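Here is the structure we will look at, set down as structure tokens.
Let's look at chain A:
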Amino acid sequence: MKRRITILLFLLSALNCYAHTITTGPAVSIKKAIASAKDGDTVIITKGLYKEGNIVIQKSIAIIGQNNPVLDGENKYEIFTVSGKNITIKGISFQNSGYSAMNDYASIKVIDASNITIENNTIYNAYFAIHLSNTSYAVVRNNSIKGNPKSEQLTGNGIHLWKSNHALIENNHIQGHRDGIYFEFVTFSTVKKNFSELNIRYGIHFMFSNDDTYLNNTFLNNGAGVAVMYSKKVIMQGNRFEQNWGPSAYGILLKDISDSYISGNTFFKNTVALHLEGTSRIEINKNIFKENGWAVKIQASCNDNNFHENNFIQNSFDVGTNGSLVLNNFDNNYWDKYEGYDMNKDGKGDVPYHPVSMYSMISEQNPSTLILLRSFIVSLLDKAEKAIPSLTPENLADTKPSIKAFKL
Partner candidate 1 sequence: MIRIEHISKRFKKLQALDDINAIFNNGQVVSLIGPNGSGKTTLIKSILGMVKADSGKIFVNNTQINGDPSYRSNIGYMPQIGRYPDNMKIGHLFAMMKDIRNAKDMVLDEELLKKYDLEKIFEKPMRTLSGGTRQKVSAALAFLFNPDILILDEPTAGLDPLSSEILKEKIIAEKKKNKLILITSHILSDLEEFTTHVMYMQEGKLIFLKEAETLQEETGEIKISKAIARIMKGEQPGNDWIDKVFHLNSNKKTI
Partner candidate 2 sequence: MLKLTRYILYDILRSKIVIAYTLFLLIVSFSMFRMEENSGKALLSLLNIILIVLPLISLVFSTIHYYNSYEFIELMLSQPMSRTRIIIAEYAGVTISLLAAFLIGAGIPVLIFSPTDTGITMLLTGLALTMIFTSLAFAVSVKARDKARGIGSVLLVWFYFALIYDGLILLILFSFSDYPLEKVTLALSFLNPLDLGRIFIMLKMDVSALMGYTGALYKDFFGSTAGMALVTGVMLLWIIIPVWLAVRYFKKKDL
């Protein structure tokens, strides 16, 4: 009797409420479950290994994994293809999604959608892991993505956004892809607390993406560090750029960026911590540059960039440049190589600091001379240059170098 009443109540609720829950099982495939779901329903995928090829989701439903179900693309299929609005994908493991030279196959591909949430998933051995295009208000959070890096052509990006807006990419861990996070034409979005490491090319790579904010992310040991190009109004704060080593590896490579803020970041042990090319009106302050090859490389094509209150500590070279034209301001930073004095005790050195050493100019022209760094002859050359400047740009100087390191 009781049982009948329960069933009756269930049926009633199914009729009246919008939220059904459909659970997959031995008899119910994911495809079937989704087919039978209506907008607002929840599909629960139970524990197990599913090989169902490409699954298309076009309804406003939540797909939630229970006890970590595994969806396998058998190296042939794109696993989820999502489009629509109000869709949630949560707690699922994806593996072995297919590779195609023609299409950007992904573990989760989102096209023409809005209000999408992709959360707590694990993606392993994908071509592209999460691929969003023409999507607004997407949330990608707490996902763990691990690629199996082959060559740059055979590996796609970890989290790839194209022509999207108002996305939130938060707390994901990405490794072993071509670019960890890739933005192209993405606006008004936030990337925060992500950890992107060991990617073949860039930890994060964005182009033509204005009005975005990057907070407290860590980019560690990526093939070429981080590259940001052709964008404006970008805020980068509290990020960590670490151990990006190589002939063309950068903590950040800035190319044609304007009206942006780079502050409170830490650059540690990068070949070039911050490379600026054709950038203008950027505020670079309160950053820590420590143990980098070059803390800053600034091309003569940059103008109106301001470096203030940064700490430059134990870098092989503080600043490198390729020309004598200097249209940027370097006042009031701490340079550990500064050897001046502070007679009036205002905390600022009384003689300007020239952060471009002669040898940094020489090795700019002839990189293999780098091997003589720290030799007696090089220190003599540097001393001679300090006494009678000839190669280094005279007006690239910090006129108020701080005597003490800033507390950052």
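How were these candidates chosen? In short, all candidates are chains of the complex that A comes from, given by their letters.
Points to keep in mind about this one:
Convention: a contact is a pair of C-beta atoms (placed from the backbone, for glycine too) under 8 Å apart; a residue touches a chain by one contact, two chains touch by 3 or more; residues count from 1.
Please read these numbers as outputs of a predicted model, since none were measured by experiment.
Of the candidates listed (1 or 2), only one touches chain A in this complex, namely 2. Only residues 245-247, 249, 269-272, 291-294, 313-317, 336, 363, 365-380, 405 of chain A touch candidate 2 when the two sit together in their complex.
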